[in-house]
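Just dropping this structure here.
For this view, one protein chain was removed and the others were kept in their places.
Here is subunit A:
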Amino acid sequence: MAKSGKKARAVDHTLRKAPTGIKGLDEITGGGLPQGRPTLVCGGTGCGKTLLSMEFLVRGALQFDEPGVFMSFEEKSEDLAKNFASLGFDLDDLAARDKLTLDYVHIDKSEIEETGEYDLEGLFIRLGLAIDSIGAKRVVLDTIEALFSGLSNENILRAELRRLFTFLKDKGVTAIVTGEQGERTLTRYGLEEYVADCVIFLNHSITQQIATRRMRIIKYRGSYHGTNEYPFLIDEQGFSVMPISSLGLDHPASTERISSGVSRLDTMLGGKGFYRGSSILVSGTAGTGKSSLAAHFADAACRRGERCLYFAFEESQNQIVRNMRSIGIDLEQWVHKGLLIFLNNRPTLYGLEMHLVTMHKAIESHMPAVVVIDPISNLVAAASEAEVKSMLSRLIDYLKTKQITAFCTDLTTAGGGLEKTEVGISSLVDSWLLLQNIEASGERNRGLYILKSRGMDHSNQIREFILSDNGIQLRDVYIGPGGVLTGSSRLSQEARDRAEVFEHKQAIERKYREVEQKKVVVDAQIAALQAQYQAEKEELEMIIARENERDEASAAGNLALARSRKADEFTTRPETIGKTGKGGRK
């Protein structure tokens, strides 16, 4: 029994959160505002306090079925409805559906006379009525500090405020109280004294004529939260805080490889190209072909049927399409098919965070597989280097969690170290290609090499690349006695090589012919010798025949002589010569 009771209490003790539904805010607060407790939102004039709190109510009503009460001390209900209509929030409609109650509390010091002891029961009753009438779960008081300017008895006010926050907690509503930033305090009248659970500070600062809104969670009792200053944005869709994915480094790592669009470059990259979801940086001085490489990459993605988002900070869409057509890449077809989406913006158009948010929004709405940013170095124009670095690292992290391959180009200034990127993000990227102008024998030629490529066996060679009518073509680079050979020196070297090969071939053929001739001669000699042998043999046979004839003749002569002499009969006759040789010759 006791055990189960304890368990139930433990569950109760965990802080529950009311999701705001505001992009990014739930991420940095770890789920939303503390449920059933008041939160203080403070900041200077025009920093977005009212908007944040109203969006909290509207999204609560629409997305989480939690009706809300907006008690305004500054703006009349009609004005509020009008102002928020421009953001697409139909407050009147929400009010008609009992999802939202607007109550404008009018306090005018000039018509109020204080005559003794009082309390703020009127306000409590109104608030209680509003909450009960629609069963509100969320309440906004914007800004309760107006009480301080309307009423002069601060002692009563402070006591009543304390009571108000207890009242809100008792009601179990998640409340936002806004407060104007004071000179040295968070709020002008020290509201932070009363709201101890969660304090969010909004800031609107201008550096180099570019305004940036930032948000910081100063305090969030009983919960972890992001402690940084997070940029946020107010646009036609309301409030959005940068979705900070830099909070963790746990993005998935794909083993899938995708082509760079240049087949020989793929070969250099371990034979298969880049990893999906990796970040690729191409850096180089002006005119080294960064954009062309990017266009190849985009083209390859579209060819695979993937969507590509192309952020161009230097050129217009038409210009890019035209320029890439000159190297045989037709990007327009992909634009027509909706696979390639260009977003062209001047870097100085707005602050860095706004860029980041616009990129986020575009990425969220188009869900691309690859993203090209051309070039990232231009963003430095909008902010300082450190800010750009942090922005890019956030962007890259974000893309990685989404498994989107990022292809960034970076313009390095001539004269500086080539291996130093303008925005110093080299440590963040997975693959880094360096494009370089190689100056030799009165020419400038383009060289490419892979500086690093995480997780693959990449080539260590420099390749020359040529922008031809059929796109980028990589060529082997010749290492001559005077160094790397490119351009026409490479061509002449190639010609020399070809000549050498030809010569070699000819020499072999010549030798072959010589041998052939020799064979003919030998054959002829053999024939001649054989003929000679035949002739000699025939002559020999003739001699033998003649000899035999002569022998027979002489034998006959002898016989006749012996007969005449009456001599004994010869028993043996002389052997014919060459009889043994008869068998051998045939």
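Simple rule for what comes next: a contact is a pair of C-beta atoms (placed from the backbone, for glycine too) under 8 Å apart; a residue touches a chain by one contact, two chains touch by 3 or more; residues count from 1.
Following the convention adopted for this analysis, contacts and distances are computed from a predicted model.
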item: Chain not displayed: protein name in its UniProt record ("Branched-chain amino acid transport system ATP-binding protein", "Circadian clock KaiB family protein", "Biotin carboxylase" or "Succinate dehydrogenase iron-sulfur subunit"); value: "Circadian clock KaiB family protein"
item: Touch criterion as defined above, residue of A:85, A:129 or A:196 at the omitted chain; value: A:129
item: Sole contact to the chain not displayed, among A:33, A:47 or A:120; value: A:120
item: From A:65, A:111, A:170 or A:236, residue that would touch the chain that is not displayed; value: A:111
item: Missing-chain contacts mapped onto subunit A; value: 103, 105-107, 111-123, 125-126, 128-130, 147, 150-151
